[in-house]
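Apart from one protein chain that is not included, each protein chain of the complex appears where it belongs.
In this document, chain identifiers A and B correspond to the written order of the chains, with residue numbering beginning at 1 in each.
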Amino acid sequence: MSATYGYTGKFLRVNLSTGEISTDDTAKYLDFIGGEGMAMKIMWDEVPAGTHPFAPENKIVFGTGPLCGSGVPCSGRTNITSLLPSNPYHAVSSSHMGGYFAVELKYAGWDLIVLEGKSPKPVWLRIEDGKVRLEDARWIWGKGIFDTMAMIGSQMGKEAQVAAIGQAGENQLNLAVIRTGSSHSAGGHGGVMGAKNLKAIAVRGTGSVKVAADRQALMDADKYMMSLIGANNQMVVPSSPLPWAEFHNPTSRWNAKPGLFWGAANPPVETGECDPRDMQSVGKRTFKAVFDLGAAAEKRTVRMGGCAHCPIRCHSQLKVDELAKYGMDTYVSNTCMGYFSPRGIMYKGIKAFDGYDAADAAVIGTALGAKLADDYGMWCNYGQIGRDVKFLYESGTFKRVLPAEEYASIPWDKLQAGDATFLIDFYDRVANKKGEIWHIADGAYWLAERWGLGKEYWDSKDVKLWSPLGFPVHHSNEAGAQVGALISCFMNRDAQNHSHMNFIGSKLPVEIQREIAGEIFGSPDALDVPNNYTRMNEYKARFVKWSLNRSRLHDSLTLCNWMWPMSVSPLKERNYRGDTGLEAKFYSLVTGIQKTEAELDRDSERVFTLFRALTVRSMGTVDMRNAHDQTVAWVTKQDAGKPQFTPGTIQMEQEDLELGRSMVYKAYGWDEKTGAPTKATLESLGLGEVAAELGAKGLLPA
Amino acid sequence: MTDNQSTLELSCGAIRAASADGRLCALGDLPALVAEAQASAAARAAADPRAAPTKDAGAPTTAASIEAALSADAPDDIKMMRGKDGPYYFSELSMTAAYAKHLFRVAEKDPPRLVAETARDESRIYPRPASLGSLLEPPFSLSADELARALAEIAERPEYADIRRCAASNGDEYVYSDAHLSPAHAESLAEWASVGEKDNP
Partner (left out) sequence: MGTTNDAARPENEAKTQSRRDFLKITGAGLAGAFAAAALGCVSVETRDGRKVKAWRTSTGAIVHDPNLCVGCRRCETACTIRNDGKASAYVSRIKVSRNLNYGPEGVTAAYAVADGQLGNFRLVGETCRQCSHPACGDACPVGAITADKKTGARVVDARRCVGCGACADACPWGIATVDPETRKSTKCLLCDGDPNCTKNCPTGAIAFYPWEEAEALLFGSDANSGASAVSGATA
């Protein structure tokens, strides 16, 4: 590939067993867009079914897309694809981390990094533009992530962007992350790097991303998008009534207002009125610290941080002096789940102590946990780990499965008393694989198997698992009825899908949203009034398909699916309409490859279908409906006594969900009975080879 | 701005300035504001040797004459809401009608009506029950006492029979209109807003 725009045209292959480093051509994979799409194709072609995630034969692909580095709003994410250790079938999955790593990799001249094999001893990968080599990691192996990054920075220079694992990943925990920057975590694949003896990847790039379009055209598109962008999760309505706003919603993430400050800035920075026409206050709209952690976080907030080229800052960067008491660094950054998961482990709450009231104590304790988890590189299975702790303690399971001596040595009294120093002991035991308790990091499925957890675990609404595959709720039936519910059924971990949320959660009146849904999906019936659900219909199926496709698109371009698509806008003069054609517009401008919205959606459909084929191959069955796409029992039973589809309940109905599955299968051209991709559909997407292999294995539907 | 601006122009200027500042403009305030603007204009004219001699301002403008001028000839952005003590004005150039309505309800100094009508609007528009906590914040800024008395009075008055209360499991309280939201729906929405949404980030 020469004279490439957007793409650099080349990607890196690293064989950790042999130490061989080579270059490959991105052009071969253009049909799969970039990032996640290209990674899925590489996984299909190169990693056989039955491979264990920790085996040298597994590959892990760090992916960027053509838009990373170009400055398009919210284009800083890295997509990481590999086999997923916490999944019962070790099926393929993607994780993502924000920050600046993807952009640096592009500036160094690389679209992707494909790693395979296992290094005989711990190494880190050093990339300085075109100069790539493996370095001895003896001096950083065993260290936490923060020190690891600093030590690498002292070698490579302060500008280097690092992706690293901590002790959790080194110890090949299923629930381990790969992390970059202050607080950006990709969940589930840390152990894969650990199994390969790869401690970190560090990049320094002095190059650039070329753009095909005339500069003014790109600047105009940026200006246009910035006029449509709202706040975090594309909420376009402020939390307080404000003179410029027609609507407000107290639960909105557009929670800036006069008199609300980043209190630990010097001097404090007022978030203020943030009129949507004021382009210089976009970064103040979302005060996530107060949104996530309450009013007590205001005085501790230095600023809001986030990812490269994103004007919406959703990482709360706090100054918590009290952490010095625990031997911790006093500056902590994270976004919602990074704080919520340690808070979830402290399931009885964090109690007032030492002159700090409960609200302050909660911020301190939560920050302590977030910093610990980020240093060890622990994953939480989207907050599941906290609910698991609660269940395991309250049901007496810990007492039953842990050796008596180990059980006695754990400071349960602190957990019960709401003393957050429990987390210091907890994370140390788990990340460092001490005793038996560390198996909580196997993930729900393997944990249930090992510790004999039955119906009380799986069928409990409080435990909040979604799938028999062991992953939890994440914008499921509480997010647009069957739309969220079905989206949650199709992935190999919690869906991490906000295509629907960034519309459903916009905080506009539901009638306006239903009008817009009508324009995008063909009928307002695609979107139910919250908590007043109706039966499944074909428009909801279209909404599901669109959402699944757009997530793949964003993870391939890469764009942040916690902001995109721009289905709505804050502008009254546009009737709050956004522009769902913006991904295609930027793709065309940056790469020079002209694609319409429909064409790019078709490419994403190819990516998603390939992902489905990969899952079929991993699971060795075509019966996806029953083996993969089901929910646990409480989903259809949660509000016993309230009939489904009446106001006040979000309970689903089994028959209705099965109809929904059939409709989504049909929308994708998959077999309506089993939900497996058909030969005809695969071939129509240019995936004939995939069809052939599946056919040879007896994995095509009849 | 010329020195010989009419009463209408000066009134609109005052209304727009108030709206830009996030405030309504009561008719009762306009005569003084207009007089002030005329005096400044006259002072500027007197200080400027090149200015033409000012026309005599004549008798001070009355509220009645301002009201008449506005209702006859006000430009499209100037809007009016009629309160029990007279009209309030705002400019749509810098304030939405929705926000102006909140300010209007505050200005009317009838907390039960403010609470009930806000509850009805939110129950109808979004739909959602209205959070009592939000009524203590700007622009409503009711005191806890005022709110408690308003709720007590609402419970007594037949014209507010549709107004009901509910609470989330964390203690947050809400008020809604059962003309637009059934109790089951309102309760589940309250629970979602106060508890559910935070549990599903």
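FYI, a contact is a pair of C-beta atoms (placed from the backbone, for glycine too) under 8 Å apart; a residue touches a chain by one contact, two chains touch by 3 or more.
Please read these numbers as outputs of a predicted model, since none were measured by experiment.
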Displayed chains contacting the withheld chain: A
Options A:219, A:295, A:598 or A:680, residue touching the unrepresented chain: A:219
Sole residue of A:19, A:157 or A:688 that reaches the chain not shown, by the stated touch rule: A:157
Option from A:60, A:97 or A:308 whose C-beta touches the chain left out: A:308
Chain not shown: contacting residue from A:21, A:134, A:269 or A:359: A:269
Options A:185, A:317, A:384 or A:532, residue touching the unrepresented chain: A:317
Contacts of chain A with the absent chain, listed as residue ranges: 69-71, 73, 100, 103, 107, 146, 149-150, 153-154, 157-161, 181-182, 205-211, 215, 218-219, 222, 265-267, 269, 279-284, 302-311, 313, 317, 319, 329-331, 333
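We take it that only the chains that are shown with their structure count from here on.
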Complex interface listing, chain A residues touching chain B: 240-247, 249-251, 257-258, 292, 336-337, 340, 473-475, 478-479, 509-510, 529-532, 572, 642, 646-650
Residue ranges of chain B touching chain A (in the complex, touch as defined): 19, 22, 94-99, 102, 125-128, 131, 133-134, 137-139, 182-185, 187-189, 192-193, 196-197, 200-201
